[in-house]
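One protein chain omitted, others in place.
Note that the chains take the letters A and B in the order they are written out, and that residue 1 is the start of every chain.
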Amino acid sequence: MSMGDTSLVEWIATSLLVLGALFYLAGTVGLLRFPDVHCRLHALTKADNLGLLLVCAGLGLLACDWQVAALLGTIWLLGLLAATVSAHLIARHACRDHSATSSRTGSA
Amino acid sequence: MNLAVDSLIGLGLVALAWQAISGRSLFRGIVMFVVFGLTMALAWARMGAPDLALAEAAIGAGVTGALMLVALRRLVQLHPDQPAEPKRARSRLALPIALLAASLVAVIGLGAVSVDREPGRAGVAVMDNLAETGLSNPITGVLLVFRNLDTLLEVAVLLAAFLAALAVFRDQEQAPAPPRGDLPLVGALLAIIVPLTILVSVHLLLAGSHEPGGAFQAGAVLAAGGVLLILAGRLQPASGMPLATALPLVLGLLVFSVIGLAMMLTGAPLLALPGLWAVYLIEAAMMISIALTLVLLFAGASGLRRERP
Partner (left out) sequence: MISWLLPGLVVFLLLNLAAGLVRVARGPTPADRMSSALLFGSTTVAVLLILAEWMSEPAMRNVALLFVMLAAVISLAFFGMPRDIGAGDDEP
């Protein structure tokens, strides 16, 4: 594992992968530390999707193959779609949840 | 590093399994079970079994998690007065059963560790004769050529399970439909994901001959598309079973048996397949049957009808 034979592309890929992992860490910290469900969703979906993009970009550079790169790109786009729709649905459910609790405590 | 990865996955699986069954609420248990499925797919991937990882991903993410959530909804809506939470009192049998299960796991684990690493004769025979079948994925070779009686009976068991479930569907109470409201994103989601499930399942079916994939994985992915349509209210459970539903339901069993028996007329042994085209034909028919069976089991009905948004 000498550093001499590591090419420029591999250095770029390594930095992208490490940066991506750090964004995943940021998402987890947000999930654990933010005060309510809407903030947590916000932290999670934004940071994780950026993390996934960086990881996909790094792996695409390492694989050095157009087919693999296209598949990684598709996976990232589908990840965006899934995160968008899921966050929307979960936030809607949470809104219903909150209005229900406040009206129940109000009438009781 | 390998040891760190594998022990994290292994410990995580045990912890998640424990959390899934011992949780204080059913909902929490379901979320733990969904996460368990994700981790299980990672475990299959680490063990070099991508076929199983594919099946776990399709069934776990596409069908079982949603099935449990829908079942919990039905439980809460039909019996709003009874708490849907598990009883806290522990059965007296729990400890002996746990000890028995633990010793069984220990015995199997010790057996697996002490066995010598040399491949058995069956595996070597499969690899030696694989070229004759025209397939290059040994798993599809075993499922469709070398041990295809087992596969035929598995499809029959799936059909039998559905028929048994049909008896329960008859006299169930109908739960009120879930709230729909205006969900602009769901229409877009369906427009992208449902065609994609068809594309991916056909890809998995065709890829099954030379790389991980096959009829079971393809059928599960196709079923996930149907589950998505049911959850969005575009497909509704219906009573009665028209021929257009009954025929695809038995198509896999029918095509498999007809080809296998027809070959006996030419003097070949039972279920000897005439060629690679027969493998593809049987797999396509099995994919349709498996997908429809899973979707109907999810819907809890003998038929489906379309509902325009």
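Going forward, a contact is a pair of C-beta atoms (placed from the backbone, for glycine too) under 8 Å apart; a residue touches a chain by one contact, two chains touch by 3 or more.
Predicted model, so just to flag it, every value in this text is computed and none were measured.
S.K.: Among B:Ala4, B:Ala94 or B:Leu243, which one touches the chain that has been omitted from the display?
M.R.: B:Ala4
S.K.: Tell me where the left-out chain touches chain B, residue by residue.
M.R.: Within chain B, the residues that touch the unshown chain are 1-2, 4-5, 8-9, 12, 15-16, 19, 23-28, 31-32, 34-35, 38-39, 41-42, 45-46, 48, 50-51, 53-54, 57-58, 61-62, 65-66, 69-70, 72-73, 76-77, 83, 85, 178-179, 183, 186, 189, 193, 196-197, 200, 204, 211-213, 221, 224, 227-228, 231-232.
S.K.: Need a quick check: the contact residues on chain A for the chain that isn't drawn.
M.R.: The missing chain touches chain A at positions 1, 6, 10, 14, 17-18, 20-21, 24-25, 27-28, 31-32, 37, 40-41, 44-45, 48-49, 51-52, 55-56, 59, 62-63, 68, 71-72, 74-75, 78-79, 81-83, 85-87, 89-94, 96-97, 100.
Everything that follows uses one rule, which is that only the chains that are shown with their structure count from here on.
S.K.: In angstrom, rounded to a whole number, how far apart do the mean CA points of chain A and chain B lie?
M.R.: Using C-alpha averages as centres, the distance is 28 Å.
S.K.: Residue numbers of chain A touching chain B in their complex, please.
M.R.: Result: residues 78, 81, 84-85, 88-89, 92 of chain A touch chain B.
S.K.: Chain A touches which residues of chain B in the complex?
M.R.: It is residues 183, 185-186, 188-189, 192-193, 196 of chain B that touch chain A.
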